[in-house]
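One chain of protein is taken out of this complex; the other chains stay put.
Showing subunit A:
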Amino acid sequence: MTLEAFADTIVPGEKRSPDDRAVAGVSAGGGAVAAGAIELLETPATGISAALDDYAEALNRNAREYAEGRGLPLDDAVPPFVALPFEDRTALVQELTSPRHREKELWVLLALFSNMAFDTAAHLHTTDAIAAGHPGLAAMGFLGPGEDGLWRFPDFSYGRPLAEPHPDTTASGSPA
């Protein structure tokens, strides 16, 4: 739940149900969570799948400190990071990933994979992801492959000169 809330801070989406606490619901359409962020994080290939419990614990520790520092009350029914309003989740993630933060590398890594779940569906074959209507690839308008699962774009060029080449271009087509 904590990591879902983190992924939702990176690429926010709409709530899966009215009582969804992890997904803040600040953006229409599926976000990182619906795109499969947790499935991706749990994939051993990422190299961080074994550390996810530690990640959640550390994030909640940071969230508790953040809340205490600002006198924000936290709802005990959910983990501290989930209890934070979206704006505060965002502010905390901004802090954790900022250039001088000592834990920056850890959080950047988690953010990168959360992003990748949305914009590449890196835990799925791309053709399968598209066929299943993956929310990230769909939001980007990522065009699908041909019947053999490969991409080709026979129509790719305006097919006419659109600028004057540099006057000093050499015979090889290079700068002088």
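Observations
Convention: contacts are C-beta pairs under 8 Å (C-beta built on N, C-alpha and C of every residue); 3 or more make two chains touch, one makes a residue touch a chain; residues count from 1.
Just so we're on the same page, contacts and distances are computed from a predicted model.
UniProt records the chain missing from this view under the protein name "Cholesterol oxidase", selected from "DNA-binding protein", "Cholesterol oxidase", "AzlD domain-containing protein" or "CRISPR-associated endonuclease Cas1". Although one chain is hidden here, its contacts on subunit A can still be listed: residues 9-12, 26-27, 31, 40, 43-48, 90, 93-94, 97-99, 105, 108-109, 111-112, 115-116, 118-127, 136-137, 139-143, 145, 149-170, 172-176.
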